[in-house]
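Heads up, the thing below is written out as C-alpha cells.
A single protein chain has been omitted from the complex, and every remaining protein chain is retained in its original position.
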Amino acid sequence: MTTPLILHPDRLFPSDPGQRDIARRLYGAVADLPIISPHGHTDPAWFADNAPFGNAAELLLHPDHYIFRMLYSQGVPLKALGIGNPSANPRESWRLFAQHYHLFRGTPTRMWMDWVFAEVFGFDEQFDAATSDHYYDRITDALGADAFRPRALFDRFGIEVIATTESPLDTLNHHAAIRTANQSGEWSGRVITAYRPDPVVDPEFEGFGDNLRRFSELSGEDAFSYPGYLAAHRNRRAFFAEMGATSTDHGHPTAATADLSDAEAEALFARVTGDHVSAADAELFRAHMLTVMAGMSLDDGLVMQIHPGSFRNHNPGLFVRHGRDKGADIPMRTDYVHALRPLLARYGNEAGLTIILFTLDETSYARELAPLAGHYPALRLGPAWWFHDSPEGMRRFRAQVTETAGFYNTVGFNDDTRAFLSIPARHDVARRIDCGFLAGLVAEHRMEEWEAAELAADLACNLARKAYRL
Amino acid sequence: MTTPLILHPDRLFPSDPGQRDIARRLYGAVADLPIISPHGHTDPAWFADNAPFGNAAELLLHPDHYIFRMLYSQGVPLKALGIGNPSANPRESWRLFAQHYHLFRGTPTRMWMDWVFAEVFGFDEQFDAATSDHYYDRITDALGADAFRPRALFDRFGIEVIATTESPLDTLNHHAAIRTANQSGEWSGRVITAYRPDPVVDPEFEGFGDNLRRFSELSGEDAFSYPGYLAAHRNRRAFFAEMGATSTDHGHPTAATADLSDAEAEALFARVTGDHVSAADAELFRAHMLTVMAGMSLDDGLVMQIHPGSFRNHNPGLFVRHGRDKGADIPMRTDYVHALRPLLARYGNEAGLTIILFTLDETSYARELAPLAGHYPALRLGPAWWFHDSPEGMRRFRAQVTETAGFYNTVGFNDDTRAFLSIPARHDVARRIDCGFLAGLVAEHRMEEWEAAELAADLACNLARKAYRL
Partner (left out) sequence: MTTPLILHPDRLFPSDPGQRDIARRLYGAVADLPIISPHGHTDPAWFADNAPFGNAAELLLHPDHYIFRMLYSQGVPLKALGIGNPSANPRESWRLFAQHYHLFRGTPTRMWMDWVFAEVFGFDEQFDAATSDHYYDRITDALGADAFRPRALFDRFGIEVIATTESPLDTLNHHAAIRTANQSGEWSGRVITAYRPDPVVDPEFEGFGDNLRRFSELSGEDAFSYPGYLAAHRNRRAFFAEMGATSTDHGHPTAATADLSDAEAEALFARVTGDHVSAADAELFRAHMLTVMAGMSLDDGLVMQIHPGSFRNHNPGLFVRHGRDKGADIPMRTDYVHALRPLLARYGNEAGLTIILFTLDETSYARELAPLAGHYPALRLGPAWWFHDSPEGMRRFRAQVTETAGFYNTVGFNDDTRAFLSIPARHDVARRIDCGFLAGLVAEHRMEEWEAAELAADLACNLARKAYRL
C-alpha cells in the first residue's frame, strides 16, 4: 500500500490562523518571482553542453551529501550507495535510499526531495521501499527527454541568474561556451562565475605549489614572487569579472584577518611558498590575504563573500577512502569580533565595498554578526548557511539578526547547492519561511502588512540583486 | 484559603488549537506506554530491600538538588532544610519548602512535584504555607503503607526497565538480590546497572589510589600495572554485563579524547598512578581512557554514554561544609568537534558501536552534535540533559537537532534522576513536549500525522530500547 504525496499549499506557514492568512497573502505575491541564485555550486558544464542527466541515483543521490551523510550515519555503507564505487548497481543504491527515507523526517532534505518528486517529476505517492523502483524508472526515463535537459529545467525553474564557483585555475571554458550560446541567441540563460581563490590562497590546500605554477601560467605573472602573485590575482579577477563574475568567495577555517606591512607580507609569502609551512604561517597568510582581497574588491567592484568555520574532512578514514565533500565537514565555534578587526579597521568604513559574512556558528548571529553588520558600512550578512539552510535555521537567523541589523543589512537567499533540481524548492522554502516570519511581525502589530509585502519581495529578489550587483 | 491543584489534561501542549488537537491525538496513543529508563540514579537498595520510604522531607526534599539549590539561592540555609543536618526537624524543613514553593513557578520542578502531589498522593489543593502540614502528614502517612513501598510504586508507574549507575567498585549485591527476587518469582521488576568507572578512570577523583586497590581486589587483577588495569576493566565490565548492564557512563569535565600508543599510555599510567599527578596528565589519561572504553564497548557490546561539561563543586565553601552533589555544579562551554576527533578517528565508523553524547552546552546542538551524529555511524545524541531536562530545554533540543540529525540519531528520553517518585512525571513531560513538537511539524505540513504517530511511539519507547539494547 502506498501513501499519497501531497505538497500542502500552506506548508511551512505558521499554523496560527491569523498569521497563516497574512503569510498566504505575502507569499502569494512573491511565489513566482524569478530565482536569483548568487551563490552555488552547480556545474557550468551542464549548461554549456546541455547533455541529458543520467539515472535517478546519479543525479539525485550521488552528489547530495545531505542525503548520503544521513544514510551513512545509520550504518548504510557509502559503497553500497555507489559513492566512490562505480560498480554499484544504481537501482540497488536507490532502493537503499528509499528504504531509509523515513530518516529524513523533520529535515529540509525531505521537503526538498518531496518537491522535486512532486513538482519536477509529477509523483503523487510517497517515496519508500514499495515505490522505489517505480520512482527509479520514471525519473530515469524522464531524464532522457529534452524537457529534462539542464537548459530546459533552468528555464522552467524561472532562474534569472545563477552563479557557479570556480577556482582561479579554471579556464572558464564552460562559461565561455554559455556566453557564446547567449550571444548567438541559442539560449538566453544567465550563468556567471564567482572567484574562489582558496587553492592559491591557502598554503595547506592540496597541491598548493602546483596550483601556484598553474596560476602563473594562466595569468602570465610570476606567482612565486609576492608582487607577481598579487598581479596574478588581479589578472584572474579581471578575467572572471569579464566572464560575468560579480563576487569572490573565501572558504577559510576561521574568520581570521590580518593587515601586514608589505615587508612582512613578502617575508611571509616566502615562507608559505617554501618547503615547510607552519600551521601558524598558513593561518596568517590566509588572514592577510582576506584583507588584500578586500582591497582588490574595493578596486574592481567584486563583492566579497567570507564562509568560515568548517572543520573540513573531520573523518580521516573516510577521507582516505572517499576524499573531500563526503558529508564529514563539521562546524566549529567561530569568533568574528576579534578575527575581522584588522580587515575592518582597514576597509570596514568603505561604503563602496560589500563584504558578505556567513557563519556555521549561530551563537554569533545576535552576539557578533548583527552588531557588526549593524555598524560597518562594508558589511552585510549572508543567509542561514549549510546545516542551517532549513526552516528552523532560517527562523533563528531572522529572529536573532533582525532586531540589531534589520532586514536591509542582509542579502536575501543563497541556495549554495550542487543539487540543481532542488534549487526551486530551496528558494521556495526560504520565501515561505521569510513570509511566515514577516506574518508573525504583522500579526503582533510590530509592522504594517504593506511594509511586510515590500520586504517579502526584497528578501525574495531585490536584496540579492543589489548586494551582489546583479 | 487554599487554591485548587489541577493537572490540566492539555498541559504542555501548544496552545494553538490546530496544533493542540494533533498533540492530543499523538499523546493519547503514547501516554500509557511503559517507561523505559535507561539512565538514572535511583538506589538499587530500594528495590532490593523494599523497605518503606521515610517522611516527606526525607523522600522528596533532601535528595533533590533541583529543589534545595533554588531555596538556597533565595537565602534559605541548607541546614534549615535538613541538608547535612540530621537534627533539623523534617516538618520544619518541609514548611520552608512550602513557604517558598512560588519560587518554582515556570520551572520543571513545579510540574514534576505537582504531578507527584496529585497523582501519587491524591492532593487536590496547591502546596503552600497553608497546606504544608497537611501535605507533610498525608505524605508521611502514605509512605508507611505497602502500596507506597519501592516495588509497588515501580509496578504502579509502569516501569519496564530501569538502569541505576554504579562504580566498578560496587559489589552489585543489591542487584544480585533483585535478580534473586526476579528468579524466585517474588518480584518481576527489571532493574539493571550501568558501569560508571569515573572513580578508577579519573586520577583527580577523591581516593583514586585507594580506588585502584579496591579495583584490584574485586577484579583479581593488578590494577597498578597498565595491562592489569585494562584487564580489571574488562573483568568488571563483564561482571556488570552479567548483572544486566547494557551501558557504561562517563562523566568527564570535558569531552577530550586521545588515542595514545601502548607505550605512551603505559608511561602516562605510571605518572597518574604516581605521587604527583599534573592536571594535564589527569586530563590526558581521562581522554585516552574514553577511547579505550570505546574499544572495549566494541568488544563487549556495552553502549557508551559520555556526559561532559560540568564544573563540579563550583562553590568551595559549600563543598567543605556539605560535600558533592549539592546543587553547585555549573555547566561550562564544551567543545566536541576537536575533542572527540581522536576517538572518532579510531572508532567513529563502527556501525556496531553505539556512543551516546550528552551536553550541558546547548550551543553545540546545531553546530557540533547534530552534524557529528548525522555523519558518524557510531554516534547518537542523548536527550536534553540536567538543567535542560525541561519543556523549553527539550523544545530547543528538538528544534536545533532534528533538521541535521533527524529523529533516528537520537535515543528517546532519560530521566537521569534519583527522585524516584518524579520519574513518571518526567517521562510524561518528555512525551507531551515531543508530541507537541511533532504536532507543530504536522500543523505546518512538514510531516504527515501518521508519520508523527510512528515517531511519537519511537521517541517514547522504541529508540531507547534500541539504542540501549534493552
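We just call them A and B in the order they show up, numbering each chain from 1.
Just so we're on the same page, a contact is a pair of C-beta atoms (placed from the backbone, for glycine too) under 8 Å apart; a residue touches a chain by one contact, two chains touch by 3 or more.
The model shown is predicted, which means the values in this text are computed figures rather than measured ones.
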(request) Decide which residue listed in A:Ala80, A:Ala238 or A:Met447 touches the omitted chain of the complex. (result) A:Met447
(message) Given that one chain is not shown, which residue among B:Ala31, B:Leu103 or B:Leu218 touches it?
(response) B:Leu103
(message) Touch as defined at the start, partner being the missing chain; which of B:Asp16, B:Glu166, B:Glu403 or B:Glu451 qualifies?
(response) B:Asp16
(request) State which residues belonging to subunit B touch the missing partner chain. (result) 3, 8, 10-17, 69-70, 72-75, 102-108, 110-111, 311, 314-318, 327-328, 330-333, 360-363, 387-388, 390-393
(request) Provide the residue numbers of subunit A that touch the chain removed from this figure. (result) 16, 18-19, 335, 337-338, 341, 344-345, 348-349, 351, 363, 366-368, 370-377, 379, 399-400, 402-409, 440-441, 443-448, 450-451, 454-455
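Keep this in mind: only the chains that are shown with their structure count from here on.
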(message) Suppose each chain is reduced to the average of its Cα coordinates; what separation in Å results between subunit A and subunit B?
(response) 40
